[in-house]
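To start, the structure itself, in structure tokens.
Here the complex is missing a single protein chain, while all its other protein chains stay put.
Moving on to chain A:
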Amino acid sequence: MPAIPQGARPVLDEADISRALTRIAHEILERAKGAEDVMLLGIPTRGTFLADRLAARIADVEGTTVPVGSLDVTMYRDDLRLKPARALERTEIPDEGVDGRLIVLVDDVLYSGRTIRAALDALNDLGRPRAVQLAVLVDRGHRELPIRADYVGKNLPTSQRETVLVRLREHDGVQHDAVYLGIESETAI
């Protein structure tokens, strides 16, 4: 997979992403009135890195560390039988457990909403959070389920023929973070 696909145009650069994450961190704290019972769970792969970054920002602002983990939803997906069997990603639930906490799910792109539905099911098997919220870097529309994000980095109107590509330093071996809008869905997200 090329780092930057041909014909894709950048829609967010590193500074935009950084500002969006800082704003989301503030919004989470504002809505939760502090960071007391907040837990961030990133959805692999890129959601995990975004969750780590959000936690770092919350620590900067509030001076407290919030537990961060990852939640793999592969086993709960509704489209497993439409594609070849795939490898699992890491699920890492912090020792505190999800019971009674405010869980913020973190993902890179919100599209059909099916990943989030799977995440809600996965979370249900782990315990009973006080509330579940959703933070995404990009909301590209075209929902197929009644799901919405609580915190959005950028609303990006797209056509279904376009693809949204998120490139993060930690994961994609790129110099700078960026979000691209490409044409034709040759590269799946």
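The definition used in the following text is that a residue touches a chain if its C-beta (ideal position, glycine included) is under 8 Å from a C-beta of that chain, and two chains touch if they have at least 3 such contacts; residues count from 1.
One rule holds in what follows: contacts and distances are computed from a predicted model.
Per the UniProt record, the absent chain's protein name among "Na(+)-translocating NADH-quinone reductase subunit D", "Aspartate carbamoyltransferase", "Sodium transport system permease protein" or "Carbohydrate ABC transporter substrate-binding protein, CUT1 family" is "Aspartate carbamoyltransferase". Across the entire complex, the residue among A:P84, A:P146 or A:G173 in touch with the chain not shown is A:P84. Taking the complete complex into account, residues 72, 75-76, 80-91, 121, 125-127 of chain A touch the chain not shown.
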